[in-house]
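One structure follows; several queries about it will come next.
All protein chains but one are shown in place.
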Amino acid sequence: MISAVYALIAIGFTMIFGVGGVLNLAHGALIMLGAFTYLAFTSTAGALSLPPIVGFLLAVVVTAAASYALYAGLVKYIEDNIVITFLATVVVALLLTELIIIQFGSAPSQLIPVVSGTIYLEAVGTRLRYVQLLAFGVSWVAIGALWYYVTKTDEGRSILATSMSTRGAELTGVNLQKVKSRTWLIAGAFAGIAGVFIGTLQSTSPEMWLSPLALAFIIVVIGGIGSIKGSVIAAYLIGYLETASVEILGPSFQGVLSLVVLVAILLMRPNGLFGRELVHE
Amino acid sequence: MSSATDRLSTATGRIDQSLQPLADVYNRLFGDYFGEMNGLQFVLIFGTAAALLTAPFWGNFGLVRAMTVAAIWAIFAMSWDIQSGYTGYISFGHSVLSGAAGYTTAMLIHNVNPELSMMITIPVSILAALVVGLLVALPSLRLTGPYFSLITFVSVLIFYRLIPSFSQYTGGETGIQSVEVFTYDPFARYYYMIIPMFLIAIVLTLIARSNIGLILMSIRENEAAVNAAGINATKFKIFSFALSSIPMGIGGVLLVHFGGGVDPTTFIVVDRSIEMIAIAVLGGMSSILGPLGGAFFLVVLRDYVLTEIAGFPSPIRWTVFWGLVLVVLVFVRDGLFRKLWHGLDRFGGDRR
Amino acid sequence: MTDPILEVEDLNVYYGKSHALKGVSLSIDEGEIYGVIGPNGAGKTTMLNAIAGFVDYEGAIRYDGTDLATVNPQQIVRDGLIYCTEDRDLFPFFSVHENLLMGAQFRDDRGAVQDDLDMVYELFPRLDERREQEAETMSGGEQQMLAVGRALMSDPDVLMLDEPTLGLAPVIIQDISDALERLSDQGLTILLAEQNSTFALRHAERLSLIETGEIELAGTSEEFHGNEYVREAYVGVH
Amino acid sequence: MGGVGGGGGDGTFKIGHLGPTELQMGRGAERSAELAVSELNDNGGILDRDVELLSRDTGGAPSEGERVTEDLVQSEQVDLLVGTFVSEVTQGIIDFVAEMDVPFVITGSADPATITDNHGEDYETYKNIVRTGPINSDLQAEGMGGYASYLNEQHGFENFSILADDAAWTGSFRDILPDEIESNDDLSVVHQDRMSVETSNFNPFLDAADEADADVVMRFIAHGGAAAFTSTWAQNEYPFALEGISVPGMSPEFWGATEGACLYETTSQSGAGGVAELTDRTKPFVDAYEEEFGGGDPPSKPMYMGFNSYDGILFYAQAAEDAGTADYESDLDGIVESMLDLEFTGAAGEISLYGEDADYPNDVRETRNDDDIISNFPVTQWQEDGDGGVVECVYPEPDATSEHVVPEWI
Partner (left out) sequence: MSLLEVDGLTKKFGGLVAVDDFSFEADEGEIVGLIGPNGSGKSTVFNCIMGRYDVTEGSIRFDGSDITDDATHEVVNKGLSRVSQESNPIQEMPVAGNIKLFTLPNKLTSFYGGATDEEIYEYAARIDIEDKLHEMPDELPHADVRRLEIAKSLATEPELMLLDEPFAGMNQAEITELADQIEQFRDEGMTMIVVDHNMGGLMELVDRIVVLNNGDFLAEGTPEEIAENEHVQEAYLAGEGL
């Protein structure tokens, strides 16, 4: 279920990497920003206490805007140097963490679910909150829409094209600035959606950016950089492996098995499951 | 503007001229191995070295402690640099190497024999770093670009997650704290760290300036060309990782005897790897001495200037710290110390 | 004669200290094939790059009456000035077909796009055979065909070709020759930069010879054919 | 460098306080230490010396903890160290502190190994280090066993599940608690599991407990996931009570942070969240805290480490007065002896230390009621209060401010 949200995160991350060659390590921070924006707008203790659905939309908008601002205000000037960009975005994430601590304190919070309620699934013996279903649904709709956009429309195809050759894109009349801005906006919106759901289903704290980011990184590389299909499949694969390793090896090995499997996959397919072959054999 | 710099450089040029004879002596003796320098650069290098070697005689406790820590981080950053900075295969996993050394020392003492002498634990630990380095390098180096970075990153996660799984040997997240420190005397301790650092700096600079350095850099720029030159790029990539593992191991050993123990947050977590990268990049990647300078700059800033001098409370301190780092990254992208070096080159007079 | 469709006036380009183009001027009329020849490093590519807005320059470049200095590159493309570069600049991981579609990505006339697609596939049957192959894996010559094909997909009014024959087999050069003549007859203006002087002289009505950033000679193709120096240095005596 | 250590008869008496002051727990402790110091100064200081508090943030990280500790000892030459919440930090500095002989009163971490591995092995070296609270987690586990019997008496709960962080501090609860619970024949532990500290999805664990028919889940959790744990439980209305220890759940602001999902959950915490009058000192202390800090940044109550830091400082002050010296360099034995002899009433309860030959030398003693059940281990519960929630002390009975309530959905 939550794998869909992970896929959403990974896709946002991979799009930015694909198009600009930017390893945006602030992606996790944007997710955190989404969660905290939602918290600020909806928290019953806060000044606004807006209805959740409004808070959700606002959080998505704010995160998308922040993502754009990050691009236009910083990344644009340094994106030609991949190591600098990578470090600068980590630093942005760390800065944001401190600012959030200053503003909200470091204790974790729990978000009001966008929808409340729960059902009991007799067959599988588990309980499911409506918000989990919603997260699943919204993520899939967003992924589907994006997939259609980039593969079936010229405008969307330009995004992929730009990722392969900037000069080529210019030669075919693509407005680079617009494509990049749009990519960052989309990635930001995805991070906003993911932030609200991660914040609801897990918790909202100034440390919440790291693990989704690490996960996105892993998913993207396993799936193959730049591949939407790869990200989705890898997200589910990881989700499955995490659960399986708990069952097979016990909780203290959680995550280790999946990592080992992932390493094995990478060694067999050095460009991820659906990555572009960069070296031909 | 330009006339102002002109005037400045006439002045500095004159100073430079007067120092040139000294620098020339050096250039004649060692220039072939370490590269030549002008008078101002000579002063920078040897002045700094002298300042570092005498720090306990002019620094206070907080500063000297910060510099002690910086010396260890300088070793890490330089080691990272000879591998990642030179070959362009950016490793996110170097904390595993120092961690391997630190953990080996601690686990030998904790699980094997608490009385084990350092004569045994130290070489074994460095060897362990080398072995782990090869273990990581052999499979990872089949991958390129971000795929390589990721797999090294994953190696950190694997080690990190295995530690609690074997907590009876590793001490879990509290680690093992029963390691003997070299000394608690803050001054003597400084020399335990700074002397190995200097030796490593010299050796790595020598290597970086030799053909080996040229080949590693060529791998970064164009690996296919290296193969086409009849040079086995893979062999050299693995070699650079091994070359990096050994000083990482030394640094790890120093760190474990500095704090008197190991634990995952001090040694393994990926933040440590990222710090190494930040230090190296800030100082100036692929220059060995740049990362060294970067370590002193960042660690002293973090552990001394922002805390003891400025006295900021912690969130403010980190905000200022990261803010400064960001500014340096964006505006001095080639690294602070490379900038300084080239600046001195410009302001120095004409050579010869 | 109408007004020139593309005018270059006193164009200067600097790469750092080196002065790559030194006051080049030329004007191209609608519907003609204009050739630019010259040795390596003369500045042909630099000139085309300047027109396409890829390098900074001094001087004026006017396309269809408007000064291009104020127009951004993608608008230049939309206005019908299409550039097929020496480096090809394909989308390496797109298939042949997707590359061609990208050439037409800003066009709204779906029907005409389809016609152009058919035209390109007919011109280069090899591309037709390899519709789904990724551009990056094509051979050097195949990529060159694809680059020319993609440029044609943009429905150009003016087509700038930088060394279109580079790496192509004589048979294919023959095909391209025919195609250029045909398109030119249909009213397309072509600016052709070539090392292959034989090819340029065969097609261009007027030419300029650039050497070390300066126009050494300009004239009709007859004048060029008659010129001793050109014959010796560029056509070769066979 | 040399001449380390204050402890001379003159100058101010410096106390170094260590804690993760970014966290509510650490901030509460820091503030409580301030209160203790001003109380001391109001009453003439320690041995007639003015008292000064130097508080340092450990960031919860051993390396940072070591740095600030060295600074406090070597550079500031403090006369006393108090604090440390995270066990890693405590262990990271303990050898250094032992070497330097400066008295160190642990007030946060409850790991028994801190005592057994050090004092237990080499008392002489570590004798300058004591813990005045909380009781170590071996004893806490025993206390939890008593609480389980209490729940059985009250509500007839029989089946227990134990879910613990996969971390060192929960060791006692994993190893000792099951036997403690099952030592009552009516009770059984039907499910037990460890949760990696990176766990963020708790459904599988709760499902398993549910499947095992647990009436009570005792969870031992210290990281940020606690909020998620709580809301997963509450929103899905899992049919069992939520007990045990939740460190984030001790925050007086937890109700807001979980949007009320913490209703009915309990946690054990020394000081009982400041809601019960454990001793005569409790109320004045909590009032003073609230007056000084209640309106500002959270926490609005001292939290457990606050109680312990406050008590720890006053405890040491009393011991120094008794010994007539705070000069640890020349008379450490005297100071230690007087600490071991001291019977002290703190805000969190009665404090006295185990002696050298005990299982836990220098560690705080548990207090027991007439049935030999550990009683200085209060449990608090979030209960309804109009629209909001309120912390009530529900156990042990003599201190309770309210009855233990079962979730209404059970």
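Labels A, B, C and D are assigned to the chains in the order they are written; within every chain, residues are numbered from 1.
Everything that follows uses one rule, which is that a residue touches a chain if its C-beta (ideal position, glycine included) is under 8 Å from a C-beta of that chain, and two chains touch if they have at least 3 such contacts.
Given the structure is predicted, the values throughout are model-derived calculations rather than measurements.
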Considering the whole complex, which of C:Tyr34, C:Phe94, C:Tyr121 or C:Tyr234 touches the chain not shown?
-> C:Tyr234
Where B:Ile212, B:Ile316 or B:Val330 are the choices, the one touching the absent chain is B:Ile212
Quick one: say which of B:Ala233, B:Ile268 or B:Ala295 touches the chain that got left out.
-> B:Ala233
May I ask you to list the residues on chain C that touch the chain which is not drawn?
-> 15, 18, 39-41, 86, 126, 133, 137-142, 144-145, 163, 166-174, 195, 197, 233-236, 238
Contact residues on chain B toward the hidden chain run 206-207, 210-212, 214-215, 217-218, 221-222, 224-233, 235-236, 239
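Keep in mind that, in the parts below, only the chains that are shown with their structure count from here on.
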Which chain has its C-alpha centre farthest away from the C-alpha centre of chain D?
-> C
For the chain pairs A-D and A-C, which is connected through the larger number of C-beta pairs in contact?
-> A-D
Using C-alpha atoms only, the most centrally placed chain is A
In whole angstrom, the CA-centroid distance of chain A from chain D equals 38
In whole angstrom, what separates the CA-based centres of chain C and chain D?
-> 78
Residues of chain D that touch two or more other chains: which are they?
-> 22, 166, 196
Check: chain A positions touching at least 2 other chains come out as 101, 252, 254-255
Given the complex, residues on chain A that touch chain C span 154-155, 157-158, 160-161, 164-165, 167-168, 170-176, 226, 276, 280
Can you list the chain B residues touching chain D in their complex?
-> 60-62, 65, 69, 161, 164, 167, 171-175, 177-178, 181, 184-187, 259-261, 263, 265-266, 303, 308, 313-315
Taking the complex as given, what residues does chain D use to touch chain A?
-> 22-24, 166, 193-196, 198-201, 203-204, 206-207, 211, 224-228, 230-231, 235-238, 248, 251, 253, 256-261, 297-298
